[in-house]
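Yeah, one chain of the complex is gone here, protein chain that is, but the others are all in their spots.
So that you can tell them apart, the chains are marked A, B and C in the order they are listed, and the count of residues begins at 1 in each.
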Amino acid sequence: MDFSYSEEQQMLQNSVSKFIQQDYDFDRRCKLVASDIGFSQENWQLFAELGWLMVPFKAEDGGLGGSAIDLMVVMEEFGRGLVVEPFLASVVLSGSLIANGASESQKRELLGLLMDGQLQLAFAFAEPQSRYNLADVATTAVREGDNYILNGHKAVVLNGEGADKLLVAVRTGGSQIDGNGITLLLVEANVEGVHRQGYTTVDGHRAAEVKFRNVKVPVANRVGEEGTALPVIERAMDWATLALCAEAVGAMDKIYKKTIEYTKTREQFGVAIGKFQALQHRMVDMFTEYEQARSILLMAALQLDSNKGMAPKAVSAAKSRTGKAARLIGQEAIQLHGGIGVTEELDVSHYFKRLTTIQYLFGSSDFHTLRFAGH
Amino acid sequence: MDFSYSEEQQMLQNSVSKFIQQDYDFDRRCKLVASDIGFSQENWQLFAELGWLMVPFKAEDGGLGGSAIDLMVVMEEFGRGLVVEPFLASVVLSGSLIANGASESQKRELLGLLMDGQLQLAFAFAEPQSRYNLADVATTAVREGDNYILNGHKAVVLNGEGADKLLVAVRTGGSQIDGNGITLLLVEANVEGVHRQGYTTVDGHRAAEVKFRNVKVPVANRVGEEGTALPVIERAMDWATLALCAEAVGAMDKIYKKTIEYTKTREQFGVAIGKFQALQHRMVDMFTEYEQARSILLMAALQLDSNKGMAPKAVSAAKSRTGKAARLIGQEAIQLHGGIGVTEELDVSHYFKRLTTIQYLFGSSDFHTLRFAGH
Amino acid sequence: MNIDFSSEELAFQQAVQKFLQEKLPADIREWTLKEIPLGKEDFVRWQKILYEQGWAATNWPVEHGGTGWTPTQKYIWANECANFGAPDVIPFGFKMVAPVIFTYGSEEQKQRFLPDILESNVWWCQGYSEPNAGSDLASLKTTAVRDGDEYIVNGTKTWTTLGQYADWIFCLVRTGGTEVKNQAAISFLLIEMNHPGITVSPIMTLGGHHEVNEVHFNNVRVPVGNRIGEEGQGWTYAKVLLTHERTGIARVASSKKRLKTLKKLASETCDGDANLLENPAFSQKLAEVEIDLLALEYTELRALAAVSTGQAPGPESSILKIKGTEIAQQLDELYMETAGYYGMPFVSNQFTSDFDGERVGPGVITSSVPRYINNRKASIYGGSNEIQKNIISKWVLGL
Partner (left out) sequence: MNIDFSSEELAFQQAVQKFLQEKLPADIREWTLKEIPLGKEDFVRWQKILYEQGWAATNWPVEHGGTGWTPTQKYIWANECANFGAPDVIPFGFKMVAPVIFTYGSEEQKQRFLPDILESNVWWCQGYSEPNAGSDLASLKTTAVRDGDEYIVNGTKTWTTLGQYADWIFCLVRTGGTEVKNQAAISFLLIEMNHPGITVSPIMTLGGHHEVNEVHFNNVRVPVGNRIGEEGQGWTYAKVLLTHERTGIARVASSKKRLKTLKKLASETCDGDANLLENPAFSQKLAEVEIDLLALEYTELRALAAVSTGQAPGPESSILKIKGTEIAQQLDELYMETAGYYGMPFVSNQFTSDFDGERVGPGVITSSVPRYINNRKASIYGGSNEIQKNIISKWVLGL
């Protein structure tokens, strides 16, 4: 057992953290959220140059090794900065599908562009009825000669409007919630029949409703064998969920400390409210939740790297526990800030929004608790 | 709607409350718990003379009217005094089975004696495997001429050792967890084949394991028709559960107030600990739980009397909510008393024990929450 | 004790139902049921209908035009309104300033102000909180300096709900002694908003709503006749009222209705091969909130019963605000959970009547996250729940 960062990991952390502190303050982020595409192309190129887009990928795929600890390091800092660039949706989630599901030629074609920041991807999996069940796929793809004909509605596709290509989970066989018969197709975002309705999400990110009406997709654009995509999807989702937990831990670190600092200066009845014991004990609870979340995140990352088959259980434990911590810390941060806490002008409020959506993204705490328990 | 006690109800409350305050202090109760039979025959006769044993019964059965509010009034005071006399097991629970399930002749024979304090009953329903499922009955009764032959094991029979007669839920048909095929038999406690192993319970009451080996029970001792006992049992259990909730509310009232008083006098670091805001807010939570429990109890009692078919749902709501309040108030009362709170010498500790067993008796909060939700 | 309605009460219930069916405008009903914020015109339209019926002021004495209803009648009214989809009356006029006026105001002031409130001719807002004062109301800094027959008011009020619509504002101001904390130097003033020295600036809250405002006073001249009661007694008047009328503070009727709607939505939400209402974890959480709400309903009924028999509200009434907001916020969370991925989209105006774009998601459930976020204020505004606990600890538990 070893719990210390490698030199490379420390350097990685320093570089991301330096960027967040120097180039990603709250006002700039607000401008990005309000901008047309909702993030900064400049930043994205910088991420590519600094090699951050290579972090999730193995060396043989041209990446930095693809360790879960590395990914954790980057996402924690992104959490501290509430980064809105589509790293999670495009690089972590979609990238994993390519890296683990695609053919060598597809990898050669796509991964390089992805890591260079020239390609934006999105993974369309959820549907209006599916909730968190990855096997619930009603979108159909019917084989017609060398094409699939694609029909259906994908809901809340992260980065769905900005993506150049969409990875779409479709049903090519089996019943609607059958684990078998799910296939991954790579769809050009701008081809005929693809209708994208983009919007801002509550947390300042971007997503889209994507509807497919008789969309022709060449069989060559299938990622992996027909009907066997679920394991690849589940693996990608586990890594994305770990990344999300790391982002949450970074965001929680930021606001529980901001809350403590605020209560040291904010006076009521002539005293700093941080002197009120009832509030002190509640901030100790925030601190405790944060430390427990950081611990379970570390456990899950180590299990992913240790690769002993415990990963799915470990990730669900992390998401379940992190979600609870995010809820308590977010709610208490607002409550302890009082009136100012519910205004748009306070940065803490925006961390709260992101922590709230993270509670439910990729599965609620209850969902992952039951998955952990094996139900 | 009317939320005020009638004059009779106020008189009833005064008389029970007077008895508790004057004749049922903590030391006397400890002596009773340590005594052979575990309660006072004298008190029991007094209860009879004062008419308290008539409270659960209708006027036409010779009782005081059998209103749930009256029962609530008595049990709340019993809760304040931690009364160990077997009122709940013998009069409320078993009495209800007789009053609602027995023939007129059986009623004539038994109810008078019960209300005079000359007859002690116990209801044997739970079995080692049954948990809270009243339909789970493995104890069998096979018809042989004018007798039933009874075999089985009844678990934790309240007042089982002290009872003169046992009301036993037996299976005369259907499978082990079938709602139909359950029959009530009245069994003389001292006949051959009845083996009773009595013991004290954690909360200072008495119970027994009762085993039946080929026990002969005359068909005439059957209470109600064969195989149709479940509704009568469920009704009796609902009334007993309401009574138990009322006892819990009385006990909670006592210890949340004792805790507040203790923190006003107990000093740490030179101040009364009641001045520590963190503890103040926790005592406010105890108070809030108490008021919510009192309210849900009132709701359930009114529904039982209003008799609009809402009773089972209402009683389950009350037991679920009261159990939660009992847990928080009991645990906090001990925690705020500190070291002394975990010693035998402190009365609060004994209220805590009773509130703990009440959490699970007749069904845990989870069990009743699901029953309320209709699962 | 009994829980059943008398024949008179049943008749009253039917009359209320009939009135709502006949008189509540369909559009107002639809938006209320969907929890879409109403505009000023909608509120006024409905409140004038109530005035016609004589049911506008449920908490006023009869001599000023109140209904004089019993607690049971108020209970029936609140539940029928919530159930059918009638919006609550805006409280600032009817429930906040009017009681101060009819309790402490002069005859002339009653004549002048109460009828316009009753008829909803005038929109009132509240000027209590100030920047940095937070829950520590008494530390307010807005000054009213006497100059002949007028006060000259300077300062800033904040968290002024719907102040952008207001014709009048009632304020706590510091007359005489400017040394902060001196509660005996606080007076209760009524100020007309159209004065050039008054500017209203919006505060955007988390859900992206414009509900609250800052109101700035720059040498605003107010006739002394607009002061209620004695100079320096304003704090007492405000306090008495804070602890006086508690009906509805727990929002039980509204939470009951929201819970009912939530059950329907959950039963229509797929969850694997079942629906969400059949999900054990979800249905248990829902049942626990429903049970706690049922308890709170009886806590409120106990408080109402006590008041109606002339007693002061019992200790139980002090928990109404804390539990009421806790339960409302737990419902917010269950709504979010029901929305699942559809809690993410933020299309703020898509449920307003004039939205002509393509709506996202299965319906208003899609706005459950903004609502949850916006409603965190419930446990902060109007005396934070921490303040409530301090008050209970001191005044009820004697700690």
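Methods note: a residue touches a chain if its C-beta (ideal position, glycine included) is under 8 Å from a C-beta of that chain, and two chains touch if they have at least 3 such contacts.
As the structure is a computational prediction, the values presented were derived from the model and not from experiment.
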Q: Would you mind spotting which of B:Tyr5, B:Phe26 or B:Tyr132 touches the chain that isn't drawn?
A: B:Tyr132
Q.
From the list A:Val74, A:Val202, A:Ile255 or A:Met283, pick the residue that touches the absent chain.
A. A:Met283
Q) Considering the whole complex, which of B:Asn180, B:Thr228 or B:Thr356 touches the chain not shown? A) B:Thr356
Q) Going by the touch rule given at the top, which residues of chain A touch the chain that is not shown? A) 1-6, 9, 69, 260, 263-264, 274-275, 277, 280-281, 283-284, 287-288, 291-296, 298-299, 301-303, 305-306, 317, 320-321, 366, 369-370, 372-373, 375
**Q.** Residues of chain C in contact with the chain not shown
**A.** 280-281, 284
Q. For chain B, which residues touch the unseen chain?
A. 126, 128-133, 136, 155-156, 177, 197, 199-203, 207, 209, 266-270, 276, 278-279, 331, 334-335, 338-339, 341-345, 349, 352-353, 356-357, 359-361, 364, 366, 369-370
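Keep this in mind: only the chains that are shown with their structure count from here on.
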Q.
What's the distance between the Cα centroids of chain A and chain C, rounded to whole Å?
A. 39
Q) Mind pulling the chain C residues that touch 2 or more other chains? A) 386, 389
Q: For chain A, jot down the residues that touch at least 2 other chains.
A: 276, 278
